[in-house]
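The block underneath contains the structure these notes are about, expressed in structure tokens.
One protein chain omitted, others in place.
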């Protein structure tokens, strides 16, 4: 229902942590700007384990931000690299969009 | 030898956490701006226990920032509330001053 | 057009202007007769602390500014119990009119909103 | 006047300009013939990651900018092993010329500095 | 679909303004409508026409300006946030007796009601901070 935009590094800011505290089952997460460093953070990795939830949260990463930072080789399924156009579409497909910074 | 200025809330930023990772035995910590919220954070409280270290780290809080935020009643020994003039003196008395933000 | 708007207030006051900026948005929206609910989330709960006094740091006292909210018919002020506990706070430490909720109650609130904005 | 200066580089590149601003300070100080040591601390270690390419986000590639450091005789680039471990990184993931140190080695470095500045 | 954007950070200091610009271009390229771009807090600095970046750097003011002119965009700057931060158009500079101004059309100074309006009139409001 809600698309959460993570705009800060989880190693420096609590943006991801605060987002996860209120995450609802149908929500999705999009990593952008320094938020893409989340792919190396245990908080995000924990919610990716199949046991973590019945319906897994969809997690996207903005590919331009991933590539700029040299994280291409680190990203892995089920985190989906998406383009800016797909980011726009994801915003359109979710009822609410919340930025975390 | 070093005075560490904590300028961010430890509930939002890793400024305090990063500072503590490199803290040396003779160092002091000064809480200022949103850093004064550290007095309610376990990371700071942990280093205040007598068992935590042989020579306890001196911890100061800028009283104007404490009072502005309504934290007067929360502050407790051994955290010492100090004035701006005493802040200046502490900077003078430490060889290095590092800001964490 | 009256909509149900949830405002997430996530910043501590004074250190950054965002707490004040969020409040200005809220007061404007209330003046235009919107149905506002506020969740003070994370460090946003510090905005609600009693005994604030911004004078010593050249600032307006934020908690005093929040006291006008009932005059704008904004009476839905929430905090999550986890956020209070993390900060070793209780309801007594906060200005009056705030309600503590759990995560599932937050989800019920979210589901009824037309729009959400975060500061 | 030549001094031993330790620069703490603590910010990830691209999201904020501070990584770039810190580097500009370093290059200026080196041009004035100061003895510079750099510790990439916390999210600062991301500055050292290989394979960066800022083009897609209108930015200069930060790791490429760091490659000029040896030309300025800056060869003391350090990271703390804990910071790498926290980010699941190894020395192979970083550009060449970086040395991993432990906390006590950092303390030895600190003790020899005339001045410390952090970005 | 109708989008509005809220920009909160100053250009050249954080990536947010550039992300918002790229998002705006992508909205247009993909056939969506941009109802308004609202600049608030440090985001108001996007409107300064005195920005003088190096040759090889993006000029955010010029980018917004040309995007607005090519696609008839509504760029609104929060007037209270702008005034205190020194972002003024001619009208405000005259009103407050300032010797110069540093913003002009297509950027328009207006109140927070324009942010609320954008939220009410658009399907989505996306924040870049």
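By letter and in written order, the chains are A, B, C, D and E; residue numbering begins at 1 in each of them.
As a convention for this text, contacts are C-beta pairs under 8 Å (C-beta built on N, C-alpha and C of every residue); 3 or more make two chains touch, one makes a residue touch a chain.
Being a predicted model, the structure only gives us computed values, none of them experimental.
**Q** Which displayed chains does the hidden chain touch?
**A** Spelled out, the missing chain touches these shown chains: B, C, D, E.
**Q** Which listed residue (E:1, E:28 or E:83) would be found touching the missing chain in the intact complex?
**A** E:83
**Q** Footprint of the hidden chain on chain B, which residues?
**A** Where chain B meets the chain not shown: residues 5, 7, 32-34, 64, 84-85, 87-89, 91-92, 97-99, 101.
**Q** On chain E, what residues meet the omitted chain?
**A** On the chain E side, contact with the omitted chain comes from 10-13, 41-42, 45, 48-54, 57, 61, 80-81, 83-88, 92-93, 96, 98-102.
**Q** Which residue numbers on chain C touch the omitted chain?
**A** 14-17, 57-60
In the analysis below, only the chains that are shown with their structure count from here on.
**Q** Mind listing the chains that sit against chain B and also against chain C?
**A** Touches both chain B and chain C: A.
**Q** Farthest chain from chain D, going by mean C-alpha coordinates, please.
**A** Ranked by distance of C-alpha centres from chain D, the top chain is C.
**Q** Which whole number of Å gives the spacing of the CA centres of chain A and chain B?
**A** Distance between chain centres: 33 Å.
**Q** If you average the CA atoms of chain A and of chain D, how many Å lie between those two points?
**A** Result: the chain centres lie 27 Å from each other.
**Q** Spell out, as numbers or ranges, the residues of chain E touching 2 or more other chains.
**A** Where chain E meets two or more other chains at a single residue, that happens at 8, 15, 19, 22, 125, 127.
**Q** Give the residues of chain B touching no fewer than two other chains, as numbers and ranges.
**A** Within chain B, the residues that touch at least two other chains are 11-12, 14.
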